[in-house]
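Beneath this line is the structure, given in structure tokens, with notes to follow.
Removed: one protein chain of the complex. Kept in place: all other protein chains.
Letters A and B mark the chains as written, and numbering starts fresh at 1 in each.
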Amino acid sequence: MSEPLLRVKNLRVEFSSARKLLAPEAFAAIDDVSFDIEAGETLGLVGESGSGKSTLARALLRLVPAVRGEVRWCGRDLLAMGARELRNERRNLQLVFQDPLSSLDPRMRIGEILAEPLQIFEPSLNERERQARVDRMMERVGLAGSLGDRYPREFSGGQCQRIAIARAMMPGPKILICDEAVSSLDVSIQGQIVNLLHDLQLELGMAMLFISHNLGVVRHISHRVLVLYGGRAVEIAPRDRLFVAPAHPYTRALLAAVPALLPLRSSAAVDPLAGEAPRVDEVSKGCVFSGRCAHAAAECLTTRPILEQISEQHWVACHRWRQLSAPTPAALAPRAPSPPALTPPASLPPG
Amino acid sequence: MSGIWSDSARRLQSNPLAMGAAGFIVAVALLSIVGPLVDSNRFDTLDWANIAVAPGAQHGHWLGTDRLGRDLLVRTLDGARISLLIGLIATSVSLVVGVAYGAVAGFAGGNVDRWMMRIVEILSGLPLIFFVILLTVMFGRGLFLLLISIGSIGWLTMARIVRGQTMSIRRREFIEAAIAGGASSGRIIFKHVIPNVIGPVIVYATLTVPQMILFESFLSFLGLGIQEPHASLGTLIADGAAEMEAAPWILLAPGVLLAILLLAFNIFGDCLRDALDTEER
Partner (left out) sequence: MAPAAPALEIEGLKVDFLRGTTATAAVREVSLSVALGECLAIVGESGSGKSQIFLAVMDLLAGNARASGSVRFFGNELLSAPRSALDAVRGSKLTMVFQDPLSALTPHLKIGVQMAEVLVRHRGLSWREAEAAALAMLSRVRISEPERRLRQYPHELSGGMRQRVLIGISLLCEPDLLIADEPTTSLDVTVQAQILELLRRMRLESRMGIVLISHDFGLVAGLADRIIVLYAGRIVESASAAQLFSRPRHPYTSALMRCAPALAGVHQERMPTLPGQPPDPGIRVDGCAFAPRCSNASARCRLDRPMLQNIGAGAQLACHHPMPA
């Protein structure tokens, strides 16, 4: 069984803060997060404020330091790499940011912005070859070649995001991390960018980590979905399972909270989830969601649940998931405890 | 990267105030070079017949003469040349050194930044006169030494400013994008940080020129800078101040010229800032 493209194990990132001296165990932006991503697949990462999703993306790229855990990239330890090796490896791990305009250097023309990755990673190319590559990429993302002389501020949000994607694609990455890449765009434009990413993925066999708070968009583009809450992974499942039969109470509340288009499905039926995401300096001994969970039991307040597998590729961190799942025609884990799956399926977060 | 500059240049050229200020400075500079060459008097020619006379055409001294009978017009122009020279060169030195130092410190952060700034703070704390005297003792007096001394002081504040600007730029997303894109620190500092901080830096530089000129006159007043019979606008003003009641014109010409020059630099600096501000829609 070959190792996945990216394997994250027990990752922990802490805030650097003076208050840490008083309560060392507190202030983890993400804690004990594990997941895999295979080549060519898209893992959707869902979470709200305080979930740590942006911190996770940055920790994977070593833009913020991780204090514990492991990130194995193509079989190598990413966190232990030296500076030079890391810089070289960056061509394979690219990032697209939320705010398209501020991620582009305002003082550079977009032709120069796109040429820069080539200057860094393929310095042997001459000017003409570089220009040809830039033109090809601009066309690929739907921008006319003549626009290369303009500055970022002359473009709309959607166009800037295309430029940012083009820049990320220039070195031919193996994985693209999109941090709320479409959240600041108009609804009618979001689809253009999502479809572009989808096409690029099919064309180049690229993997993607798609971070968003917008469940609808995540559903379109992801193969599997990881749900983060308060810095912890609470559920991982294949896309269709997550949206049809979510196991964790937070996932269910999240899905119920999204306003529906058809007025019939909306409002009165479900009471909205009370309370708010935990503040960063709140520390709970038990389950991080227990403060807001309508089904919290005594156990939930004292013991932190760990991810356990409940079916094929479906993991959940909840003490009471069995009681909460409505019986469905599809086979769920039986009531009696059964041994965990013996043959590891394709994406297995290590326990 | 030439695009940004040509856009800004175009904007600047269309601003009459900026062009006026720049034109004035250039005019003074040219005059100060050409003028003393064509005038029959030199800056140290002593006209005993016309000691301390008021400005007038009858004796050929358009701005009058000073206590030693030296023509003030020539001396003022000469002084302007020397002052401008000192101001521009010292500012350039402080610009080059200060920008490089500050950008590196601000970008590196952590201990590197801490120690680099400690050095700046210590140097700032040193009494500069002591420092200049030390240099004078070691290398003797002269224009070159004066420039080095002044420039050495000037870069300190420039470094602080650039460091501050760099630190705020560093948090911007396009810097994070450059790091994530695999750019080396050197590349980021020179291709991304400096071009984006250069705006306020250049404005500060245009304000530094007058500061340098004033600092120089202070040194010269103490006998550490421009020595007689040469003069800068600063020393002329110092001389003229002593004679203010009896012969006010000795102070007037260099004083007014210096004031207008400083004003022109300030105006130009402001217009330059506006022209360089590409973020403004």
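Keep this in mind: a residue touches a chain if its C-beta (ideal position, glycine included) is under 8 Å from a C-beta of that chain, and two chains touch if they have at least 3 such contacts.
Not measured: the values here are computed from a predicted model.
Q: Which of the visible chains would the unseen chain be in contact with across the whole complex?
A: Over the full assembly, the chain not pictured touches A.
Q: Looking at the whole complex, which of A:Arg87, A:His220, A:His248 or A:His314 touches the chain that is not displayed?
A: Counting the whole complex, the residue in contact with the absent chain is A:His220.
Q: Touching the absent chain in the whole complex: find that residue among A:Leu114, A:Met169, A:Leu254 or A:Cys287.
A: Considering all chains, including the one not shown, the answer is A:Leu254.
Q: Would you indicate which residue among A:Arg167, A:Arg239 or A:His319 is in contact with the undisplayed chain?
A: Residue touching the chain left out of view: A:Arg239.
Q: In terms of residues, what is the contact footprint of the unshown chain on subunit A?
A: Against the missing chain, subunit A presents residues 48-49, 156-159, 186-192, 194-195, 198, 213-217, 219-221, 239-240, 243, 253-263, 266-267, 272-277, 279.
The definition used in the following text is that only the chains that are shown with their structure count from here on.
Q: Starting from the mean Cα coordinates of subunit A and subunit B, work out the distance between those two points in Å.
A: 53
Q: Inside the complex, what are the residues of subunit B that reach subunit A?
A: 1, 3-4, 172-174, 176-184, 187, 191-192, 195-196, 278-279, 281
Q: Over in the complex, which subunit A residues touch subunit B? Could you list them?
A: Residues 61, 63, 87-88, 90-91, 93-95, 97, 99, 102-109, 112, 116-117, 120-121, 149, 151, 153, 164, 167-168, 171 of subunit A touch subunit B in their complex.
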